[in-house]
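So the structure is just underneath, and the comments pick up after that.
All protein chains of the complex are present and in place, except for one that has been dropped.
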Amino acid sequence: MDPMTFICVTQFVHGLAYGLLLFLVAAGLSMIFGMMDILNLAHAYIFMLAAYLGYTMTGLLNFWAALLLAPIGVALLGMLIERFMLRKIHPLGHIPELVLTIGIGLILLEFVKWIWGTQSLMLQPPEILSGLLSIGVFRYPVYRVFIIGFSIAVMILMGLLFYKTRFGTIVRAATADAGMVGALGINVPLVYTLFFGFGTWLAGLAGVVVAPFLSVFPGLADQIGFDAFVVVVLGGLGSMSGAFIAAILIGLLNSFGIQFLPTLAPLLTFGLMAVVLSIKPTGLLGERQ
Amino acid sequence: MIFKHRKVLYRVTFVLSVAAVFMLGPLGGTAPGADSSFDPAAMSDMSDFDPNNFQQPEGDTIKLGYLQIMSGAAAGNGELFWPVVTWVAHDINKRGGIMVDGKKKKIEILKGDTQGKPAAARKETERLCLEENVDLLWGTSGSHTAKAIADVAEEYKVPFLNCLSLSDELMNEKNFNRYTFRTLSNTTQWNMALSYYFSKRPETKFSILCQDYMYGHAMADAFKKYLNKYKPEAEIVSEDYHKLWLKDFAPYMTKIMAANPDILYTADWLPDGDNLINQARSMGVNLPIANIYITNPDTLASVGVEGTRNMIFCYSWMSGDTPQTKAQKKLMKEWHEQWKTWEAPYDSLLYIWPDFVVGQTISDTYWLFDVIQRTGTLDPEKIIKVWEDDVYKAIQGVRTMRAADHQAVFDMYVGEATYPTREVYEGAPYSEGYAGVHKVIKIPQKYCTPPVPEGLKDRVE
Amino acid sequence: MTGILETRDLCHDFNGLKVLTHIQFSVQPGERHAIIGPNGAGKTTFFNLVTGVYTPASGRILFKDVDVTKAKPYRLTRMGLGRSFQITSIFQRQTPFQNIRLAILSKNRIRFNLFVRVDRMNAINEQTNEILQEIQLADEAHLPTSTLSYGKQRSLDLGMALATAPDLLLFDEPTAGMSRDESHSAVELIRKLTEGKTMVIVEHDMDVVFSLADRITVLHRGEILATGTPYEIQENDAVKKAYLGESEV
Partner (left out) sequence: MIARITPPAWTRWVLPGIAAAILLGYPLVFGTVYTNIFIHFAIFAVFAASLNMLVSYTGLLSFGHALFFGGGAYATALALENIPGMGLFPAIFTGGLAGAAFALIVSPLLNRVRDTAFALLTLALGQLAYMACIKLRDITHGEDGVGGFPIPDLSIPGVVSVSMVPAQNFYYLAIVILGICLLLMWFLTKTPFGSIMIGIRDNPQRVDFLGFNIPLTKCLIFTLSGFFAGIAGSVYALFNNLVTPDGVFHIMTSFTPIMMVYVGGIGTFAGPIAGSGLMTIIEEIATRYTTQLVLFNGILLVLVVMFFRTGFVGLYLLLKQKLFEKESSR
């Protein structure tokens, strides 16, 4: 195989892995916005909290236990936030929600600093996921393959949940007409709380998956939070498939940009966003204004 | 002890100084040619030192303004150097303080939170200078915040020890002010040292990967410039700048591997540096990585022995199995013993040794107070007079404060990481679970001394 | 013959669903024209096309002999078209006085004045008060609009359309949601206010239509079924069939 092909294939896989990781981080954000019309600015901080929880639980138990437990932990937190805070102020429009979630984010930041300190913590992937996988001439880190597989699995899980379960049907119906669903005797507020919990659960999954990939430190939320917003904005507010396409696009643009347009690479994401938003202000697949 | 005997201004007469050198030299104090030196024998018993519970002295004190980032996501910076300043203060206070203006005074430390923002740094410095009447300023991470502090220091005439910001521009013609002294190696010193080091090694192919902003470009430019000077046959096979706080280094690694260099050069700091080495190693990129800031023992331990083997470190302070002075050995051992008793957050591996930046800042802080001791007063003009052209035999190496641009010049050290390191400190392995610096080479001052900026040459004759 | 408002071959669809087909419609100056038709006939869509909310799929719209097919609402308003809304569209958080004043500002072409306090513009305030008198809201002029009764809010909506001194007024179901009495007085008010003016009204209530309009167009399934005087329409077989016949089938 000639070197250029080798490089292009490798960069493609890099882009895929990174894009899927971004999707995992942004999925919960996009979903909550799409179904509940809440832009949760604390999302990245919840994600960071999960990364810290993942770090500690991996030390106490193991990575798989962390992957199971940490997301549940933050999902519970998310449900509390929805039940006791967001629900009360939702009727007042968007501005209070945004301000509230900024406030919650700042408190979470101080919380992780208080518990885990200010230093950066680093976690290695579990034995089975470390090392390199060899396929022909390609050698690729197992953990990155795991990220690809895991993200796809989560996506399929989400699809099944929304289109094959009763919960999914109710949620979709509630998005279209909450009043009607409520009239059918379904506890819509409870559905919303569970749904918000599900969104934060996804942030939790992303947090634990990221922990062996990026060093965990109090700036992690800022580091990755903005990218999650870019994915959501670019994909179209509230559109899951849009977010997916946007994440993959950003991933590929990132890796091929670095390879072929190195000086512009850091600005390419913005360039893409500027172009898309100028042509279609609602994002790739967004309909909501 | 050495401090006690020097009540009079040191450099009043040449005779007196020569006499002092001869009298105190054999006691392990001042080296020939140095104006003063760090005396390990004078160090107090530090067994009661606890950075979590620093005892501020009362009454008439020497006030040191400690300016760092203490809130927000980067608060780790403020935490990291707290043991440094309190250690030195505790030591000196236990000795009874410093004789200034005819009175023994102890050191009090006042915190100022820069939040990492110039405006906040300015405000806090102003508050410390005007309300708390601090005598000295100490700081800080981030060249732009250091600039804000230096401006205020000049305005209120308070000496400012800048031992943490390295931008060359900070002390150039435009930004120089008399009250600011920089003891950290600047961009040029760092890259001269590394380039000189590589001129003695066989490798010729280099890749550069730095952060895409002023600092990263300045470091890379200096490296290219001096590598070309010291090793003209060297070749830069790839040169990339990644955005700050990059998440995925893989695309860069693929690119670098395709260029097939012998050495990867990076000036990244946290968290990029940590992520860079971790992701590089996980992808099977096992190149030697020449770096400045990937020195955090936490990170190195996490990357592990294999991953850290053959990393190349460069600093103005380095331990490992460098031939060490008595003072350095004593400080390393004493600190390490105390570290075992500290509680969170200072119980982490990060504080295990006073190495690299921690050692350097401890040394610089001791230097500051040595200068005060010799000045015998807190009058800033007199402090400047003593410090300019001062030659100080520090805990490790001799440091000279150039009068023209207030930049300290000294020998640098470059070391390669290996494992296991020879046991240097009885009973305490230097690095456990990662490759510590070893094969340390001293880069003599003359190979890593930057020129004095043109416009400042005539400042002091 | 050119009307003040004309549409030629006006067609519109929503994602392929045909709503209006080949509408040829014309209003003469001074005419009081009503558009009626069963639910879903396309009356409101027709209004939205004419007032620039939607751009038609094909066909042309002429207002005062100018092609306004693609004109935005504000441009039509400036050309002399006034509209009231089916769902009351007023500024709830402000007083009726402020509501009307905004319309008066527009009428006086004051759009980017940053230099004078609006309270001190006496001419504007006088004109505002005149309109408030006309729509019988002078007493409530400085109360919060949200506290007014529904009927009064409808009057305010109407007043805002009137205040811009339009040459053609479009009323979208002005009595929708009103009680019998309210409806009656609203009709009286409209009659009084629109004396001598050209207007087009969309209405369900036949009493209202027959008491206000001198010409009627019947829309049915996106097409014009008939146009004529109230008497002609009452006698029209096709209309009878559309309204009555279908319910019998």
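Per-chain numbering from 1; labels A, B and C assigned in written order.
One rule holds in what follows: a residue touches a chain if its C-beta (ideal position, glycine included) is under 8 Å from a C-beta of that chain, and two chains touch if they have at least 3 such contacts.
Computed from a prediction, not measured in an experiment: that's the story for all the values here.
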* Missing chain touches which shown chains? -> A, B, C
* To do: Using the definition of touch stated at the top, determine which of B:T61, B:Q115, B:T266 or B:T361 touches the missing chain.
  => B:Q115
* Structure fact -> By the document's definition of touch, the residue of A:M4, A:L61 or A:L92 touching the omitted chain is A:L92
* Touch with the omitted chain, as defined above, among B:H144, B:R178 or B:R201 -> B:H144
* **Hidden partner chain, touching residue among B:R95, B:R127 or B:K385** => B:R127
* Structure fact -> Residue positions on subunit A contacting the omitted chain are 33, 39, 85, 88-89, 92, 94-96, 98-100, 102-107, 109-110, 222, 226, 229-230, 232-233, 237, 266-267, 270, 273-274, 277-278, 281-282, 286, 288-289
* Structure fact -> Absent-chain interface residues of subunit B come out as 70-72, 75, 78, 111, 113, 115-120, 122-124, 126-127, 130-131, 142-144, 147-148, 151, 167, 169, 174-175, 212-215, 217, 243-244
* Residues of subunit C in contact with the chain not shown -> 51, 72-74, 77-78, 83, 85, 89-94, 98, 101-103, 105-107, 110-119, 121, 124, 160-161, 164
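Here, only the chains that are shown with their structure count from here on.
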* Based on the touch definition given at the start, go ahead and assign the chain network to line, ring, star, complete or other. => other
* Using each chain's Cα centroid, which is most distant from the centroid of subunit A? -> C
* Name the most central chain, where centre means the mean of Cα atoms. => A
* For subunit A and subunit B, let me know how many angstrom lie between their CA-based centres, rounded off. => 39
* At what distance in angstrom does the C-alpha mean of subunit C lie from that of subunit A? -> 49
* Show which residues of subunit A lie in contact with subunit B when the two form their complex. => 3, 7, 10-11, 14-15, 17-18, 21, 109, 113, 117-125, 130, 132, 139, 141, 143-144, 213-215, 217-224, 227, 254-255, 258-259, 262-263, 265-266
* **subunit A-facing residues of subunit B, complex** => 72-76, 79, 212, 240-243, 245, 247-248, 250-252, 254-255, 258, 270-271, 274-275, 278-279, 282-284, 296, 298-299, 302-304, 344-345, 348, 350
